[in-house]
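A protein chain is absent from this complex, but the other protein chains hold their places.
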Amino acid sequence: MLVALWGASLLVFVVLNVLPGSPAQVILGTQATPQSVRQLTIQLGLNKSLVRQYLDWIGGLVHGDLGVSYISHLSIGSQIAQALSVTGPLVLFALVIGLAIGLPLGFAGALRNGRFSGSLIGGLSQIGMAVPSVVAGLILIIVLTVKLHVFPTSGFPGWSDPLQALRALVLPAFSLGLVEGAILSRYVRASILEQLRSDYLRTARSKGLRVGQALRRHGFRNAAIPLVTVLGLELASLVVGAIVVENVFALPGLGLLLLDSVNNRDLITVQDTAMLVAGTVLVLNLLVDLSYRLLDPRLKGSS
Amino acid sequence: MSLLEVRNLNVSSGALSLVGDVNFEVDAGERVGLIGESGSGKSLTALAIMGLLGEGLSASGEVRFDNEDLLAASERRRCELRGSRIAMIFQEPMSALNPTRRIGDQVGETLRIHQNFSRRASEKAAIELLARVEFAEPERYARMYPHELSGGQRQRAMIASAISCDPEVILADEPTTALDVTVQRRVLDLLDRLVDEEGCALLLIAHDLAVVSEVCDRVVTMYGGHVVESGSVAQIIDEPHHPYTKALLATSRALSVTESASGADLPSIPGTVPSAGQFPRGCPFRDRCDRSVEACVEMPPTLTEDTRTLACWNPVERVERVSDGAR
Partner (left out) sequence: MSDLAAGTTGRGALDDLAALDASAARDTRAWRRWLRNPNSLIGGVIVLLVVASALTSLFWTPYNPLAVDPAHALAGPSLHHLLGTDEYGRDVFSRLMASSQIALFVGALSVLIATVIGIPAGLLAAQRPGAIGQVVLRLADILYGFPALLAAIVLAAAFGASKTTVVLAIGISYIPVFIRVTRSNALVVLNSEYVLAARAYGRRPLAILRRHVVPNIATTIIAQMSLLFSLTVLAEAALDFLGLGTAAPAASWGTMLQSSQNYLGNDALLTVWPSLAIVICVLGFSLLGDGIGELRDARSRH
């Protein structure tokens, strides 16, 4: 795990620093004198060797010091914390919506497999999966904001008024959550179907349990094992998906921060934020692995 | 009136008939062997009796248990009977056990379902049951998961679960087929003994006549989804009338008495079992049968004679039977 994190940091650093060219020059613009460029370069520590710069960066990350933006001169750490206060709730909100849609739909799809309603659910979720969250967001805006004036279009009022803040998150969360629900329902359906077809569920029924009871007593836990994996991976993809949706709704989260820094060539901010997102994804992957072992007795004791 | 009567049982998948007009009965305390190659519809028959056919399969006809038609009964009623009065043992003990639940939990489950045992009481009962199926340290095994047991141990645990509510009939679907040869005998003997002790009836599905002849009182031969012959073990073993039964018998004899096959080819049934829907019209066995005659394009009627039934236009003659016996 640490190896993966380290590898990821190396990757981010190398890619962002391979290009020759001085960030100081970029920051000061073409009008700057060579004198002032050199001065800024030294001030930013950019005259040191790349290895040294990398070690400084990693050392800072480990100690929670993310450095200072080249452009805004603000602490990157506090900027990211600010952004997370938007992105975090957004992702969780979207996950809740996704589960609220995906679980019942998946169940119904599995239990009605082979019937018309089952196929209908399958078809709907297939279509839902093909909808990018951008499209979901734009359509929601057109219908609920432009036509019906139910929700604010964009922007974020801050958490000082939690109700307004939540209201601003509703549409973005649904843009992510609707699509997520479609994806989850497919996994839930497949997982429950596998349980319904399993020999041990038949055994449970041969003992006198009804299908529903047998599924509850024997199917749920086993179905949960692959679903936990999916959930972890989907959480990671929601974090990434949030980048797009925040741009549709102009939410000041990680996504907006990332894109703004890319556009401003604020490389150190990009470096930190990208590392944070990559780290989150990797940690989620690890958690998935661990929970897998916890849930499945067959894997207990194996490395 | 028998305990379990199967009357004109049909199992089909859509328009495709998989089991056709199966008739047989099992008396209280009787042991009946259901034999035939795989693909002959034995397992489907058992699952239809249990009401546990997979999706897309449907059963019609009558399955009378204690004079009650199970196929017409409500699902609630069937659940009351399953496990408590009719129990089933499956072929694959690995996949038939839930991999994430402990053995004791699964063995005692039937008691919790039907006799309102508390979790603690069922755990205790499970340990006693495991001891009855010859686990040396039942307390320890009760806490284990299926993957920690051997194939034979798993199947013994399945048997323990099946007998837990003193059922009146046990359906055992090839209970030893998936096991190592060395433990098949032990599991079979155990099943034999327990059925004896419980005094319950047994429907034993097998493709090996030797197994059936040892354990059972009566034999039902199935081929192509139809019952082709039935009778007492002695009748069927000594005097098979149907060419298919005779062929099955020849193959299992040859395997058990290998020294007699010195140099000679092992007898086998020509061809392979066709897929469902690919059986010939009329008698399903006629294209593999060395005695087929013109009449075989029609389905032979099932004739009953005393205690045995037969569906064949050209049954094995007495002379041949005698010469076979002399061999």
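Order of writing sets the chain letters: A and B. Residues in each chain are counted from 1.
By definition in this document, contacts are C-beta pairs under 8 Å (C-beta built on N, C-alpha and C of every residue); 3 or more make two chains touch, one makes a residue touch a chain.
Everything numeric here is computed off the predicted structure, so don't read it as measured data.
The missing chain, though absent from the display, is touched by one residue of A:Ile42, A:Val96, A:Ala130 or A:Val150; that residue is A:Ala130.
Residue B:Asp173 is the one among B:Glu123, B:Asp173 or B:Glu229 that touches the chain missing from this view.
From the set B:Ala73, B:Ala210 or B:Ala276, the residue in touch with the chain omitted from the display is B:Ala276, counting the whole complex. Take subunit A: the residues that touch the chain left off the picture are 3-5, 7-8, 11-12, 15-16, 18-19, 126-127, 129-135, 138-139, 141-142, 146, 194, 197-200, 225-226, 229, 236-237, 240-241, 243-244, 247-248, 258-259, 261-262, 265, 267, 270, 274, 277-279, 281-282, 285, 296, 298.
Heads up, the rule we're going with is that only the chains that are shown with their structure count from here on.
Rounded to whole angstrom, the centroid-to-centroid distance between subunit A and subunit B, based on C-alpha atoms, equals 54 Å. Within the complex, the subunit B residues that touch subunit A are 50, 52, 54-56, 75-76, 79-84, 87-88, 90, 92, 95-101, 109-110, 113-114, 145, 147, 158, 161. Residues 113-114, 197-200, 202-210, 217-218, 221-222, 225, 295-298 of subunit A are the ones that touch subunit B when the two sit in their complex.
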